[in-house]
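I have placed the structure first, in the form of structure tokens, so that the comments after it can refer back to it.
Of the protein chains in this complex, all but one are displayed in their positions.
After this line comes chain A, so read on.
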Amino acid sequence: MSDSGDDAAWVPYKERPEWGDVTPVKEDDGSNPVVVIAYSEKLLQLTKDAVELNPANYTVWQYRRDILKALGGDLMSELDYMEAVIKQSPKNYQDPSRELELTGDALLHDPKNYHAWQHRQWAMKTFGLLTDDVRNNSAWNQRYFIVNNHLGWSDINVQKEICYTLEKIKFIKNNESAWNYLRGVLLHDKRGLSGNAVVTSFCEELYKNKCRSSYLLAFLIDICDEALKKGENNSLHNCNRAMELCAALANKYDKIRSKYWNYISTKFIKYQTESESNKNGADKLIE
């Protein structure tokens, strides 16, 4: 159980002189407060042994994190320690959230900390979260995390990310992760979902070339919706187009969600009736 793996060298805590002042408490879950009362290097050492007994025990790791914070301990060496434990017992480590929490803590203090970034990348690769697979949703989320917390959403970065994403969509059109990322990036574009000409002409080009991915059609519906709300509807993006697209999804391209697309369609019907009655009202006023 000791670090060296040499069981003969293991000295139980009750036989260690420096632990003479601690009264052991029988396992009763009531022993936990002993661990939280005062943080010390000693306790950090204790959690290390607890981790080795059962690395899957979430609470022990949380205590370590609390102790480290209270002591102002070195998060980087903790990351190295985690890495070592994971390498020893990969089977017990299905949960990458601890790694991501700790690197998140470290990056909050020092966004340019190379070691933390490197460790984050390592953890993501180890847990299979980060691959070159464009369908990997977590890889897209990691990309979002980096731009959001590290590079920032300047106009040029927004454009760069849009171009990157459109390239990937061109390659695999039916990849929801990439379409969702595109929506995420456009949240940072002042012109919104419908106002970026590069995006709208890319989508219309795909549509013209017979692409009928449900993500493309759904995106076009949302462009119509936003254009209508802004009063910027045009020959391509309007109520009728949106309803046509809803019908195509409900009846042909996305049948599992047919009820949903019919529901979305009714919203456009309502919108159309409302705008017509407004128009009639306006006409009457003119008369």
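Going forward, contacts are C-beta pairs under 8 Å (C-beta built on N, C-alpha and C of every residue); 3 or more make two chains touch, one makes a residue touch a chain; residues count from 1.
Here, contacts and distances are computed from a predicted model.
A chain of this complex does not appear here, and its UniProt-recorded name among "Geranylgeranyltransferase type I beta subunit", "tRNA (adenine(58)-N(1))-methyltransferase catalytic subunit TRMT61A", "Coatomer protein" or "Enhancer of polycomb-like protein" is "Geranylgeranyltransferase type I beta subunit". Only one of A:66, A:189, A:204 or A:244 touches the chain withheld from this view, namely A:66. Checked against the full complex, the one of A:175, A:213 or A:233 touching the unshown chain is A:175. Within the full complex, the residue among A:42, A:135 or A:160 touching the omitted chain is A:135. Mapped onto chain A, the footprint of the missing chain covers residues 28-30, 32-33, 36, 54, 56-59, 62, 66, 92, 135-138, 141, 144, 148, 175-177, 180, 183, 218, 256-260, 263.
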